[in-house]
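The complex appears here without one of its protein chains, the remainder shown in place.
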Amino acid sequence: MRYLPKSPEERRAMLAAVGCDSIEQLFAGIPEPARLRRELNLEPGWSEPEVLRYFLERAAENARGFTSFLGAGAYDHFRPAVVDALISRSEFYTAYTPYQPEISQGTLQAIFEFQTLICQLTGMEVANASLYDGSTALPEAVMMAVRATGRHRAAVARSVHPEYRQVLDTYLRHQGMTIEEMPYGEDGRVAEGALAKAKGDDLAAVVVQSPNFFGVIEDVTAAAALAHESGALLIVMIAEPASLGIVRPPAEADIVAGEAQSLGVPLSFGGPYVGFLATREKFVRNMPGRLVGQTTDANGERGFCLTLATREQHIRREKATSNICTNQALCALMVTIFLSTYGKQGLRELALQNLAKAQYAAERFERAGASRRFSGPFFNEVVIRGVAQRGTAERLAAEKLIGGLELGRYYPELAGDVLLCFTETAPRDRIDRLVEIYSS
Amino acid sequence: MRYLPKSPEERRAMLAAVGCDSIEQLFAGIPEPARLRRELNLEPGWSEPEVLRYFLERAAENARGFTSFLGAGAYDHFRPAVVDALISRSEFYTAYTPYQPEISQGTLQAIFEFQTLICQLTGMEVANASLYDGSTALPEAVMMAVRATGRHRAAVARSVHPEYRQVLDTYLRHQGMTIEEMPYGEDGRVAEGALAKAKGDDLAAVVVQSPNFFGVIEDVTAAAALAHESGALLIVMIAEPASLGIVRPPAEADIVAGEAQSLGVPLSFGGPYVGFLATREKFVRNMPGRLVGQTTDANGERGFCLTLATREQHIRREKATSNICTNQALCALMVTIFLSTYGKQGLRELALQNLAKAQYAAERFERAGASRRFSGPFFNEVVIRGVAQRGTAERLAAEKLIGGLELGRYYPELAGDVLLCFTETAPRDRIDRLVEIYSS
Amino acid sequence: MADQDIKKARRHVTQNEALIFERSAPGKDSFRLPPLDVPAVDPAVVLGAGAVRGGIEGFPEVSEIEVVRHFTRLSTWNYGVDTGAYLLGSCTMKYNPKINEVVARLEGIANAHPLQPEELSQGCLRVMQRLAECLLEITGMDAITLQPAAGAHGELTGLLLVRAYLESKGNPRRRVLIPDSAHGTNPASAMQVGYQTQSIASNARGTVDLAMLDRAMNEDVAALMLTNPNTLGVFEDQIAEIAAMVHARGGLVYMDGANMNALVGVSRPGDFGVDVLHLNLHKTFSTPHGGGGPGAGPVAVKKNLEPFLPVPRVVEKPDGALALDYNQPQSIGRVRAFYGNYGMLVRALAYILANGRDGLRQSTEDAVLNSAYLRKGLEGHYELPYSSPTLHECVFSDKRQARHGVRTGDIAKRLIDYGFHPYTVSFPLIVPGALMIEPTESESKQELDLLIDALQSIAREAEQEPELVLRAPHSTRVGRLDEVQAARKPILRWKPANGG
Partner (left out) sequence: MADQDIKKARRHVTQNEALIFERSAPGKDSFRLPPLDVPAVDPAVVLGAGAVRGGIEGFPEVSEIEVVRHFTRLSTWNYGVDTGAYLLGSCTMKYNPKINEVVARLEGIANAHPLQPEELSQGCLRVMQRLAECLLEITGMDAITLQPAAGAHGELTGLLLVRAYLESKGNPRRRVLIPDSAHGTNPASAMQVGYQTQSIASNARGTVDLAMLDRAMNEDVAALMLTNPNTLGVFEDQIAEIAAMVHARGGLVYMDGANMNALVGVSRPGDFGVDVLHLNLHKTFSTPHGGGGPGAGPVAVKKNLEPFLPVPRVVEKPDGALALDYNQPQSIGRVRAFYGNYGMLVRALAYILANGRDGLRQSTEDAVLNSAYLRKGLEGHYELPYSSPTLHECVFSDKRQARHGVRTGDIAKRLIDYGFHPYTVSFPLIVPGALMIEPTESESKQELDLLIDALQSIAREAEQEPELVLRAPHSTRVGRLDEVQAARKPILRWKPANGG
């Protein structure tokens, strides 16, 4: 096998050195009944051209050359060429978790920069080195609130990403929690009074998402006030952090968590993505996941290392703040490079263009007689009422378009409504065509 | 401009430091009449997405997804993924010529390995660090023979790549040389007696190509004997070095030069490619181009550096063995990685597959009643007689095929004949289809 | 040993580089987008003034070349598999084939949106289906989910499946048994599923003590969480008896598949009594570890647990087309949005296809041969706490060196000077001062001989000049870092000098 650096002769020599005359002897420790006494029922190894051809054929079975208007937790923003050029440095992508800081300073400093960037974006004081994705960041955040408050009830907005809420249910099923759902109102935000209803001194956390699943920006200030009245923590989830280029960060929150795919990570059919979790310094020891800290070496030189590991499973075992070990470091690096490249102006411009495109599209729909389902302010996603039947996959595909998400799948009450996303990558004429198809 | 690492403030500060109050003053050394007092008539700068889109559009105007049967000096062999992964290490591709060996050992050792691989392939004793391409390697080789022999006549086979011969004419026009052409025979090799006719004690070099432009393997031994009888040097050109995986190297030659594109360099519409030149130790000081040599440092550690520079223009100026300075180092690196990856077995397998494909195709043509123009042994290229009219670009394109080269363009006497190339990348069924089109 | 006598490594000049924030200067041009092709809007009007933010305080403003140099320089401070042997035990740091990086980036795959219509995603789904088939054949299990994002995530998923299954039988039970040699994620995951954990002490051979298990295993125990081969690299030779005992008392056998690299093509968990198993594609199946992820932790189960697998599942429709099935009434639900770390699934399949049955088997044999060769070369120089035969990795202890005050952590640091990435130091807990070494199949004989030389030489240094080892590494751009200080007053993010 071409990946294996041994000649038959070298194998013989090594076997001899260990005093075996057959490779079989090395497996003597495995009792006979546990041995596989046949070849695996797989094909013989393929050459590289065959492997490449196989995936080229699979790729050709997917959409190629389409303009997509899907968002719903996975966003298509332009990735500068430098991102891939730099994460392809093998010292980054073929390294393990930086357990040996003296030969891992590259990864460690980059993560420290990631933690800083997330703090700057979210308005929080500390951020961790990443979590699996936005959906798993939600239960991690809620469990953190439980640890911080010692309470076991959470109120979660129905406008939080439905798949995130499904993951929350799965994760917390055996944690003795009660989870209440807060309905949304006509404006698409958490409904009037829903927050008030959630109040109580057993309340651990209030969870909202902003922009929420409908693209609507929530009133974080109000949510914070009510959460804090009950001595609960406010958790703000963010699935489209590009919004933070222009939208005020949820600084009143106690925990800001979410998905950073939108900032430089390829769509890649849903993963790998990168979850983030940020909070206030006072909660740092309740945080899940890895943290990189600054320190000095023997000569007083600045350096970085993993720190506060006593929160983690490999030391705390069953008392750990989470079981997470491997996280999404390379995706966090993509985000770090993406944000460094766009920079202060670039990220703002990115957000403004998304805002403008979504506004333009919404207006077009309005003109075409298709109205928005919700009245609240929105960033780059908008729900259009009752147009699903017209925008069939077939009609759209004929025009090399991928339309929005039919909401009935997650919200029976919104069946027929479509969630559409408009980023800087959608040309005006394609938006116009999309609107025509959906409204005729 | 995003590539420029300066803020307006920093520019001001630097201007002040040099005691100027306007950038204009820095250009005061340029007399007014020589100044351009308008903006360049070019578009304003484009963003990266616009640059990418422009080239995607251009790429779409070229052949994509075709199977090509063109060779004629540019060959399509499978390039292992490691080649691009490794030449993309910026320490390789953003470095200059290794003038400072202590921080250029990577480039230097790789070139030393390239020189060694070329020697092993060609059966020569020394090889240089590369030349521009195969076509310019020819005049460099002939001028080298002139220096070595002090003579000024060369006999060049008509079966040498026509564009190489055109370049030879251009280069030597003012060197007081006479260049005679040796016709080819029915077998496609240098014609009986042509070599004998070329004899004479004013003969500097005999030049043949093998496999020659018609894909036919020349009788190098005979050519060597005759050249040496006259005290001339035998120069063997090689445009398809993949042949050396199975074809005996021209060990009797005095100079072996040619084009190494075939060994890992993309077709890229004709360049950049990489010329090579190899010879015997005794001629080393007559060689053109850079050479890397092994040496030691102060502690006796092995190291590599550019050497025998006294042959070169930056020291010898008008007396240099050539004017070449920048060569094709990165392409030479591609070849070095390609050959290391294929290795001893892999290169042999590559050559054998090409041989088998060409044999298969020739047979098919035979069966279909289209005969070979030449009877000599061939590697992966073959000339089919009089089929050009049938294999029109239109008919072929309709089947996503790119046919062979119509030879009338270079050889009026062969008008209507087609030179076809069959490499490991041509699937059997596409070859069959090609034969059908050309023979019906 | 003096610098110049070290065969494998030498010091060379490398660049210093500040934090990206320290490179920033106001007004530097950075990345730009094409001009907006729709009317611009005033965010204050559209969102309301209160909802809009100004420029982000302290956010970087750097040019493209500065970004390129910044991360290029940082990368040169790292050590990767492409640099040299990466000996972390239990991490299986094998070669990451370059073609896998190419196929994962193909148009049609890298830009596929997870929610795009199924008709436009058939290629993506086929890859998942094919990978699932391969992994089931390799493990001998009946059904699988590719959703978990890493090993620990797989453990959580697997134990949720155990619990759901037992609940369906009427009693979820309360405890999970975990050998004391297990990885920390095992108990942590059990706790997240609401199980108490009970540690099972290993016997003198480093394997599960059957008597102990006999005592602990009762109707209150949901599952035994086993790593096999265990973290000593030893195969549980009584696995048949163990599985029988657990099953007889109504429990399930969960296997942590972190060490599958010792078994592929040689032994299948499905054939030795395992009910639930997670794999680490970023270990056994070569997906790059990325400096700490992404990984992928598929969970394979026996038929009886299949109904509980997460949704969605890839199913084949009558017409042969593939679809995502969400209708699984007994499913535990989702453990992650969408379908998992898809890009890692692509790479893992590429690895399996390139190796094939022959290559996979050969890889396993080479991995075990390398470990045996290493063990042989180090016996007599380092203490081997357990003499049982080992497979893909071996665990020594620093007992002898400790006499001179040199601990495993010091030896590891010194190994850096010799040009290697150290082994795992802090694990398994049953070996005080463990040196847990896993060479994988990717190391050549030459590289292993250098490693044996190096560790033998360090053993000598530990006796003759312990100070040299205690102050190591000496060759790195930063010396030993003060981790205590880092934890005492944590600095977890950069702040502007003005303290913004």
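Order of writing sets the chain letters: A, B and C. Residues in each chain are counted from 1.
The rule is short, and it goes like this: a residue touches a chain if its C-beta (ideal position, glycine included) is under 8 Å from a C-beta of that chain, and two chains touch if they have at least 3 such contacts.
Note that the structure is predicted; figures quoted are calculated from it, not measured.
The hidden chain, counted over the whole complex, makes contact with A, B, C. Note on the undisplayed chain: of the listed residues B:Val142, B:Val167, B:Ala223 or B:Val435, the one touching it is B:Val167.
When the full complex is taken into account, the listed residue touching the unshown chain is C:Ala9, out of C:Ala9, C:Leu166, C:Leu429 or C:Ile491.
Within the whole complex, the absent chain has one touching residue among B:Gln105, B:Ser371 or B:Ser439, and that is B:Gln105. Annotation for chain C: contacts to the undisplayed chain at residues 7-16, 23, 63-66, 68-69, 72-73, 76-77, 82-84, 95, 97-98, 416-417, 419, 442, 444, 446, 473, 475-477. Interface residues of chain A facing the missing partner chain: 1-10, 46-50, 80-82, 85, 90, 103, 299.
Heads up, the rule we're going with is that only the chains that are shown with their structure count from here on.
If each chain is reduced to the centroid of its CA atoms, chain B and chain C end up 46 Å from each other. Once the centre of each chain is set as its mean CA position, chain A and chain B turn out to be 48 Å apart. Among all residues of chain C, those that touch two or more other chains are 28, 30-34, 61-62, 64, 68, 72, 97, 99, 101-102.
Under the contact definition stated at the top, the residues of chain A that touch 2 or more other chains are 48, 52, 78, 80, 85, 88.
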